[in-house]
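Below is a slice of the complex: some chains, not all, each in place.
Letters A and B name the chains as they come in the text, with residue numbers starting at 1 for each one.
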Amino acid sequence: MTYTVAVSGASGYAGGEILRLLAAHPDIEIRTVTAHSNAGQPLIQHQPHLRSLAHLTLQDTTPEVLAGHDIVFLALPHGQSGQYTDALGAVPLVIDAGADHRLTSKDSWDSFYGGEFHEPWAYGVPELPVNGTKQRENLVGATRIAAPGCNASTVSLSLAPGVASGVIDPGDIVSVLAVGPSGAGKSLKTNLLGSEILGTANPYAVGGTHRHIPEIRQALAAASGPSTGSGTQIEPSIRISFTPVLVPMSRGILATSTARIVEGVTDAQIREAWESAYAGETFVQLLPEGQFPRTADVLGANTALIGLAIDRAANRVTVVTAVDNLVKGTAGAAIQSMNIALGLPEDRALSVNGVAP
Amino acid sequence: MTYTVAVSGASGYAGGEILRLLAAHPDIEIRTVTAHSNAGQPLIQHQPHLRSLAHLTLQDTTPEVLAGHDIVFLALPHGQSGQYTDALGAVPLVIDAGADHRLTSKDSWDSFYGGEFHEPWAYGVPELPVNGTKQRENLVGATRIAAPGCNASTVSLSLAPGVASGVIDPGDIVSVLAVGPSGAGKSLKTNLLGSEILGTANPYAVGGTHRHIPEIRQALAAASGPSTGSGTQIEPSIRISFTPVLVPMSRGILATSTARIVEGVTDAQIREAWESAYAGETFVQLLPEGQFPRTADVLGANTALIGLAIDRAANRVTVVTAVDNLVKGTAGAAIQSMNIALGLPEDRALSVNGVAP
C-alpha cells in the first residue's frame, strides 16, 4: 500500500531532509507540505534542491491541514509540536522531529526547555541498547515516535555499549562535538551567518547548558539497566561534560567521547562491548581497530560510523562517531523508525553509503 | 641596531609565517632564506603572499649558508634541526620551530619521535606558569630557543593555571582540538587534499599517539611545581586524553579541555587561578565569565583567548582556548621569544588583534 504523508516545517532544514528521503521512498506519497510564515509559497522556493517536488505548495501549518493523512511528520521548533497532539489523535502515525516528546523527566524538561511538558513517545534510535535489548523493540508498531536530537543520539550511540556492559565509568564522561551549522536550522542569527562560520571554530553552550544533555543521560541510563526510580528520574550516576563546537561544514557531527575505564577491565572486554552491541546492524557500524570515521563518509547517509581507541596512558576509552546530523541524526532516524513501525524493510529509502568527497 | 636573520624551511608554512611577521619587524633584516628541494627558486613562487620579499631567492639549507647571521630560525621537519646545532655554534641566537629541542625527557623523545635525542632549549611560551614564576624568565637573554608545538602550547596554556594552583586533578584531563590543516605543513598526503578536508571533520592520532602529548605533560608538570625527579622524568601523575580533529579552516586551533575539579574547591578559587595566572599578559587573555573564543578572533594574531566554564553537574572545568597555530602556536611564539631574548619590547611586530571575519 501507499501511505499518504504530510510534513510540517517543510521549509526548514529538518523538514527538507525528511522530504528528500521520502521522495525516494516507494511506499510513500507526499501529499501535503506545510510551513508557518512561508505558507502560500512554492516549496521549491525554499528547497530548490528538491526538484521532484516542484509541484508542491506550502500550506499553513494547522491541525486541519495535517489531519487526514496516514503519517504526519512534525518538524517544528522545540515546544511547538505538543499543541498538535490532541488534534492529530486520529492520525495513525505521528513522528515528531522536535524535542517535545523525547524526555521522560519533567524536571529535565523544565530545566533545559521550559514550557508545557508532554508525554514521551517511542524514541527513534532503533540500535540503542536498552536494558538488555534494543530500542528497536519499542518502535515495532509504534504510533507516536520522537526522532532524536542529533547530538544526543550520536553521543548515546557512542557510549551506550560501554555503559550497558559496565566497562566505562558513566560518572566520568566527556564529549566534544564538531558540528555543522545546519543543526541550528535556518534561524536568522548573526553567529550563524556565513561570514561568522567560514574559516573558524566556534564553541557554544559551553559548561553543561546544552539541551541535549538530559537526552543523553536518559539514553545512557536506559542502556545501563532497569531504572531503579520512577521512570522519570535520570540516573544521577551519569555525569557528562558536553561541548559542541561549530565548524565550517554544512552538515555533520563528529563526536569525540571519552570515558574512564573501569578498573580491571581488559582491552578485549572493552572492544567486545561495542562489537556485540552493533553486530548485525546496518546503520551503526564499528570500524576495525585503528580506524576512525570522517563526517564526509556519512554525508547524506543514514549511517553512524564508530571508531574506538583504548588509551591506557590516559586510562580512558575514546570513541569517535560520525553522523550526518540531518539524516541519522534527524530525518533518517525518523524514516528508519517509520519503516519499523509500519513493518517495512528497515532500510527502505535509506542509504548506507555517503556522498564523498 | 638591526639584526640580520636567516630563515630555513622558508618555503613551508611555518617558515612563511616567520617571514611574514619578521617582514614587519623594524629591528630585523631578512638576509637569507633557505629551502631544501626548492632551493634556487624565488621565495615568492612558494610564498606568493609575501610581496615585500619578492626580491629573495631560496638558497640551499646548509650550515655555511645559515651561519654568519645574528639570528637563525630553523623551520625544518622534526628531527632535522639537531644536525645544525654544532655548525651554528657561533650564531648568537638560534630559534628552532621544530620539536628537536623541546623535550627534556629522552624517554619521551624515544617513544614519540625516535632518532637522536638533543638537549632541551629554552621553551618559547613566555606566559606559561612555571614553578611559581613564568617561563618568560627563562627566555631573557636566551641564546637557544625551542618554539612550542602549536597544539601543545595551546593545551598547556589552557590548563597550567589549574594544575599550578591545584584546583583541577592533573590525572583526569581530556582535550579535544579542532585544528586546521596548515599545522600539518605542506606535506603531499592524500588526507590533506582539499577534497578530503572540505566539508568534513576528520580525527587523527586518536588514542594517545599524538607527539604533542609528552610536551603537554612536561609543561603541566613544570607548572605544578619543583620537579621531584631527575629533570628528565615527566610527572607520572599527569594523564591526558588528547584528540585532534581536522576541520575545514586553513588556520586555527580551538582546544576544548576539561579536567575534574578537586574536591572542596570553590568556583571563585577556580576562576581566580586563571585570572591571576594571566593578569597583565598581553597575548594570553582570559575572557569574562560566559564568553568563549572563536579561532577567527585570533587569526593572524599572537593572541591566545581563553574561556572558562565550571560545570558542577559534570564536576569538571571546561577551558576553551583559541590560537592561530601558525602565530601564537609557532611563528609568533618564536618572535615573541626572540624579542624577550634580545631585550626588545615583547610585542614588537606582533598583533593582538585578529583578522576577522
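One rule holds for everything that comes next: contacts are C-beta pairs under 8 Å (C-beta built on N, C-alpha and C of every residue); 3 or more make two chains touch, one makes a residue touch a chain.
Here the structure is a predicted model, which is why all the values come from computation and not from measurement.
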> With 2 identical chains placed here, what is the total number of copies in the full complex of this structure file?
Replying inline: 4
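Note that only the chains that are shown with their structure count from here on.
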> Whole-Å distance, chain A centre to chain B centre, using C-alpha means?
Replying inline: 38
> Taking the complex as given, what residues does chain B use to touch chain A?
Replying inline: 172-174, 176, 178, 195-196, 198-204, 206-208, 213, 239-243, 245, 247-252, 254, 256, 258, 260, 292-297, 299, 307, 309-316, 318, 320, 322, 356-357
